[in-house]
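Left out: one protein chain. Kept in place: all the others.
Chains: A and B, in written order; residue numbering restarts at 1 for each.
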Amino acid sequence: MSWPLLIAQVFNGLTLGALLVIVAMGLTIIYGALGVVNFAHGAFYVLGAYAGYIAYSETNSFVLAMAAGAVFVLLSGVVIERGLIRFYYDRPKEDQILVTFGAGIVLVEAIRAIFGGLAQHLPTPSWGEGAVHLGITYYPTYRIEVLGIVAVALLLFYVVLYRTRLGLIVRAGIEDPLIVDMLGINVRRTFLTVFGVGAAAAGLAGVVNAPIVTVTPDMGADVLVQSFVVIVIGGVGSFWGAVAGGLICGEILALTSMVAPSYSQVMLFAAMALVLVLRPQGLFGVTGRQ
Amino acid sequence: MIERPAKSVSRRRVLKGAAAAASVGPFFHAPKAFSQEAIGNWPAGVSGDSVFVGVTSPLTGAYSADGADHLRGYQLAIEHLNGGGGLVGHISTLKGNGVLGKKIDYKYADTQLKPNVAVQEQTTYITSNKAIMITGCVSSATAIALEALAQRMHVLNMVGASGADETTGADCQRYGFRSQPGAYMAAKALTPTLGKLYGKNKKMIFLVPDYAYGHSVEHATGTLTQQELDWKNLGSQVCPLGTTDYSSFLLNVANSGADIFINVCFGGDAVASCKQAKQFGVLDKMKMVVPNISAFQAQQTGADIMGGVPGTMDFWWTLAEKNQAAKLFVDAFEKKFDAKPMWCAHIAYAQMIVWADAVERAKSFDPVAVIKALEEGHKLAMPLGEVWYRATDHQQVRDVPVVMGKKQSEMKNKDDYFEIIEMAPGPGLMPPDAGTCKLPGYT
Partner (left out) sequence: MAALAAFLVTFPFTLPYVGGAIDTADRILDWGLFGLGFDLLFGFTGLLSFGQAAFYGVGGFVTAWLLVANVTANAIPALVGGTLAAAIVGAVVGLLALRRAGIYFAMLTLAFGEMFYFLDLSPLATYTGGENGLSNVPAPRLDFGLFAITASSQMALYWLLAALFFAGFWIALRITRSPFGAVLRAIRDNDERAAALGHDVPKYKLVVFTIAAAYGGLAGGLLGLLQGFMPPDAFYLATSGQLVVQTVIGGSATLVGPLVGAGVWLYLYTLLENVAGIGALGTLILGLVFVALVTLFRGGLVGAGVVVWRRLAALPASPEEAVAERELPPTAMAAHTTPQGEIVLEVSGIAKNFGGLVAVDNISFSLREGEVRAVIGPNGAGKSTFFGMLAKLIPPSSGRIVFAGEDITRVNATEVCQRGIAKTFQINQLFSNLTVHENLMISALAREQGKFRAAMFRDVSRETGAARRVLDVADAVRLAGRLDAPASSLAYGEKRRLEIGLALATEPRVLLLDEPTAGMSPAERTETVQLLRRIAQGMTIVIVEHDMDVVFGLAQRITVLFNGRVIAEGAPETIQADAGVRAAYLGNPVPDEQPA
């Protein structure tokens, strides 16, 4: 174990974590604002990857593929919210979980039925090819660019959440949904937007990650579980919680690989258990919403 | 008004129910066969003019492409056995009018790559359809499970695709016969070629998915290259099964100072890890070896990455250029399915042919007789050359194709991903009789 390698792994943890942050961000604002734990979040991730794949096959532009992925999933999220989820706001929370879980299954199986199980190939964009020498080690250019893309997306999120009226409503709704409702704010329309945006975050992550991994209908299963771990660690409904949680999880994965690589996944759950014992609401969690 | 609760369970009712169950039970034990020789589904399953073969294959899940290919092999084989064509006719015992004059009837089920589902489906085929033989899988976990089922139910299992040593090692069964080379055989086949390509005294590093199969391939390859080529093992990057992002492991690999990168990942994991290895510059610093190349890997990974990468496969379609039997098989397959057969299809097809031949030679479907016929070591001319089964562990003795990926520029057609650089002769590859396999009894 050498210092340069350690630093390289720490850096790698950032890129691993960056995607987790985006996915978790979507999950956490949906839960924070709507109180719905979106068990279909992994399916949105997969949907985005496939949408991006199709867009890329048609246009050969990766930027368009990213946009297509995000937009398509946003629209899908809106359709699902209007068509299904909105009937569940007054139903017990468990029913909401069940319906998103079922919707997730249906989405993934539909993708499998259309595209088959063979892995699809979304190549790295031309501006992302090759590797950069970081002084310590070679690192794929694309992954560094992913950091950039994620940072831009996070900035957009931040601006929307903290500088716009919509964001104010969302944050208020996270703190105290009852008051927001009683103030007569059109919460329903806000819900729609939030669900769509949250889903789009997962979809964007799917496209962005597609050149790195393989595009298969099952690619989202791990993502769902990992994003849950992230928001438990970071704290639900919290912007900085998603950021911190995602980066911490990324680092856990990267650093464990140096010491006990076969335990890297298990370590995520161990960390989650630790947070549960020491600080159940998560690092940045607000004890407001249970 | 007091809510009157429903009648709670009275002791009487419980006893009544239990008595009812117990009284009926003894009369319905499966009747012991009245003939001493009846075993499994024989002779009950062959009393009509057709026999049933149960086929399972993962049609959904991570290996669905291989699963579909596998199923096609069975479909082709059964078509030929029932009506002629392909290797039927080339092999003298097979007449093309079924097996021992009986048509082969079959059904197939999707295992979803879950061993438990496979066991469930095949149990139904055995009990309801009176299957006389069960076959098909694309995973060693499923193979081992089905072998155990076969032994328990006394129904023959011609193992599908399975590369673990345990299938004919610690988990061997009298009722199971496996044709694919195990991890040891593959490594033994590959090692001389590696020596020719890269020479001696190299430093190697492994990327190993953390499950039994991964470790056995790592162990076999590592030991043999050390022993025969004096290669130095710098260690293993062990990753959890199903990892999608190998960055942290590949960083360690890239900085290891090794000459040779041995990627033990298989299937979808191999595709992802090879792609990422290229991204991390691993392929620029060292040579990659994939000891077990999955059928669709080159297609999914791309020739630019797989070009120049050596490894082994159970079968590759260019054998048709060297071998009459292979040509018959490949041509017939291509004619029916408009695609080249991959090695899962080959295993399916070949196992059906070998089984049918054994039944014909035994002149009976009696599983004990068929097993003994297979154990005789009778040699058949098959697409790989001469093959036969070893009695001590039911591992097929057969040549192993050592292949190397072709660069994009070298490909003559869209399927021409690999070149067979050597056919390692079978007898020299067999694992020594280490005693890990203790075949249970015939009955």
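We take it that contacts are C-beta pairs under 8 Å (C-beta built on N, C-alpha and C of every residue); 3 or more make two chains touch, one makes a residue touch a chain.
In this text, all values refer to a predicted model and were calculated from it rather than measured experimentally.
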item	value
Interface partners of the hidden chain - shown chains only, full complex considered	A, B
Option touching the unshown chain, where B:Thr123, B:Thr193, B:Ser273 or B:Gln351 are the choices	B:Thr123
Hidden-chain contact residue, picked from the options A:Leu6, A:Val225 or A:Leu283	A:Val225
Sole contact to the chain not displayed, among B:Glu166, B:Asp259, B:Asp314 or B:Asp366	B:Glu166
Subunit A, residues in touch with the chain not shown (by the definition above)	31, 35, 37, 84, 87, 92-99, 101-103, 105-106, 109-110, 112-113, 221, 224-225, 228-229, 231-232, 236, 262-263, 265-266, 269-270, 272-273, 276-277, 280, 290
Subunit B residues that touch the omitted chain in the full complex	1-5, 8-9, 13-14, 16-18, 20-21, 24-25, 28-30, 59-60, 107, 109-110, 114-117, 119-120, 123-124, 127-128, 140-141, 144-145, 147-149, 152, 164, 166, 171, 210-213, 240-241
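Basically, only the chains that are shown with their structure count from here on.
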item	value
Chain centre separation (subunit A, subunit B; CA means) in Å	38
Subunit A to subunit B touching residues, read off their complex	2, 4-5, 8-9, 12-13, 15-16, 112, 116-119, 121, 124, 131, 137-140, 142-143, 212-214, 216, 218-219, 222, 253-255, 257-258, 261-262, 264-265
Subunit A-facing residues of subunit B, complex	60-62, 64-65, 210, 237-240, 242, 244-245, 247-249, 251-252, 254-255, 268, 271-272, 275-276, 279-281, 296, 300, 302
